[in-house]
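One protein chain omitted, others in place.
To keep things simple, chains are lettered A and B as they appear, and every chain counts its residues starting from 1.
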Amino acid sequence: MQITEHKPLIVAFCCNWCSYAGADLAGNNRLNYPADVKIIRVPCSCRVNPMFVLRAFQKGADGVIICGCHPGDCHYTSGNYYARRRMAMLFSMLDYLGIERERTRVEWVSAAEGAKFSATMNDFVEKVTKLGKNKRLEDLRCKK
Amino acid sequence: MQKITTDALVQKAVELLNNNTVSYVLGWKKGEFDYDITPYVFKDEKTLKEEFIYSDFCGVNLSKYLVAKTKELAGKILVFLKPCDTYSFNQLLTEHRFNREKVYAIGIPCEGMLDIDKIKLNLEGISSIVETKEGVKVNTLDDKTIELEKQAILLEKCKNCKSKKHYAYDELLGEEGDVLDNNRFDEVAKLESMTAEERFEFWQSQLSKCIRCNACRDACPACTCEKCVFDNPNSGIENKSPANSFEEKLFHIIRAFHVAGRCTDCGECSRACPQNIPLHLLNRKFIKDINEHYGEFQAGLEVGQRGPLVSYTTEDVEPSDVFNKGE
Partner (left out) sequence: MQRIGVFVCWCGSNIAGTVDVKAVAEALKFEPGVVHSTDYQYMCSQAGQNLIKDAIKEHNLTGIVVCSCSPRMHEATFRKTAQSAGINPYMVEIANIREQCSWVHKDMAIGTEKAIILGKAAVAKVNLNAPLTPGESPVTKRALVIGGGIAGIQTALDIADAGFEVDIVEKKPTIGGKMAQLDKTFPTLDCAACILTPKMVDVAQHEKIRIFSYSEVESVKGFVGNFNVTIKKHARYVKEDLCTGCGACVEKCPQKKVANEFNLNMDNRHAIYIPFAQAVPKVATIDPSACTMLKTGKCGVCSKICAAGAIDYTQKDEYIEEKYGAIVVATGFNPISLEKFDEYAYSQSKDVITSLEFERLTNAAGPTAGKLLRPSDGKHPHKIVFVQCVGSRCSAGAEKGKEYCSKICCMYTAKHAMLVRDKYPDTEVYVFYIDVRTPGKNFDEFYRRAVEEYGVHYIKGMVGKVTPEGEVLKVQGSDLINNKQINIDADLVVLAAAIEPDKSARPLATKLTASMDTNDFFTEAHPKLRPVESPTAGVFLSGACQGPKDIPETVSQAGAAAAKVIGLLAKDKLLGNPCVARSNELLCNGCSNCEKVCPYGAITYIDKDFRMPDRTTRTRRIAQVNPAVCQGCGACTVTCPSGAMDLNGFTNGQIMAEVDAICK
């Protein structure tokens, strides 16, 4: 018997200075990860508005991951510290509303961590795939 | 403790109006029934004496009205603040939302406000409600009378009252109370202990009742934006009718997030909700998380506080560890 596995849709917000460069390095080193991951470049992890995360889920994303510089390494000195608090609070709230906690993640990836970027995405996609379709946040009107 | 009377407040207000300390009085106005009370700006002695009221149904937090009224009105405004209203008052000052110089604040005691909806569950056709020692005596149009205990008919926000102490005033009437021990986070903890499925079921059933009337937002003293993102066609998340289960989730999550770290837990959102959605449980979740992870924080304790979401420490907990607590 063959089951067609649900192909998840993952939105990754990557800060320009560390994580986006880390993703580029993963590319340079040909470190594969699933094409389900689509990256959006932001100047800093602190630019990620909870609205963007919710919008992605509304439109059918199955997982949202935010990647930033490691704490202490922020290009803007403190942006990722604010992002850390905001996303901790937002994701805890989503968890509280019953959204599976594996669908959201914050990960610190430096420009040198191409391998970590690839491994993180592989792991994240695997976990989200197991959960299947995001039914709890999706807005059905957005489906074609 | 001597209960403060409407007459005492009116007398004070008239005195301050007549000696020109203030030009306006922001208070509560009687409605057709004992329980339908509205916030109102009184301008003269006559209206004050005829229409001002302070009763067990004056749950409305008047702080928020200062944002608009201090800008609209030229003179100084007298405002009456219950203990929990003073937190909102301070928080608004922290955010420069009104000019303190234009306000004369009088702290007044509060023993918990009543929820007319809870009373109405017991009987219909209410003609009058009389306060008694233990609660209220309710009379109906068909001459029935029942007595209800106060604890059972308290507003949701008053059930877990956090404080009888005033944190801001120019003058205090009555005796000062204390900060109370309360178990306001019990319900949040109960939800946290459920499975994700159960939590989803709970919130789905609650939030799907939402009719997007915006009453929660309009009553909330932290929601004082010049223009709300949900009213702004350029924000990308402007108002939509809740035709689908996502819209109200988005609305309530964003709203809770916008007031996170600023919410004083005054409970106006739940009081105002015509659908009786326990919206305060969203805000309390943020407050509980903030307290647990970033240290105890009560918004509105003093003017000039730096909120937890506009601060950080280098040692803050990782978002993944916030999930993993208690497991």
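Heads up, the rule we're going with is that a contact is a pair of C-beta atoms (placed from the backbone, for glycine too) under 8 Å apart; a residue touches a chain by one contact, two chains touch by 3 or more.
Only a predicted model underlies this, so the values are computations on that prediction, with no experimental measurement involved.
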{"item": "Hidden-chain contact residue, picked from the options B:A152, B:V179 or B:V229", "value": "B:V229"}
{"item": "Hidden partner chain, residues of subunit A it touches", "value": "9, 11, 16, 20-21, 23-28, 30-35, 38-44, 46-52, 55-56, 59-61, 72, 75-79, 82, 86, 118, 142"}
{"item": "Residue ranges of subunit B at the interface with the undisplayed chain", "value": "71, 94-97, 224-229, 232, 234-236, 258-259, 306-307, 309-311"}
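The rule we apply is simple: only the chains that are shown with their structure count from here on.
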{"item": "CA centroid of subunit A to CA centroid of subunit B, Å", "value": "36"}
{"item": "Complex interface listing, subunit B residues touching subunit A", "value": "188, 191-192, 196-204, 229, 236-237, 243-247, 249-250, 253-254, 256-257, 260, 282, 285-286, 289-290, 293-294, 308-314, 316-320, 322-323"}
{"item": "For the subunit A and subunit B complex, residues of the former touching the latter", "value": "50-51, 54-55, 58, 71-72, 78, 81-82, 84-101, 105-106, 136-141"}
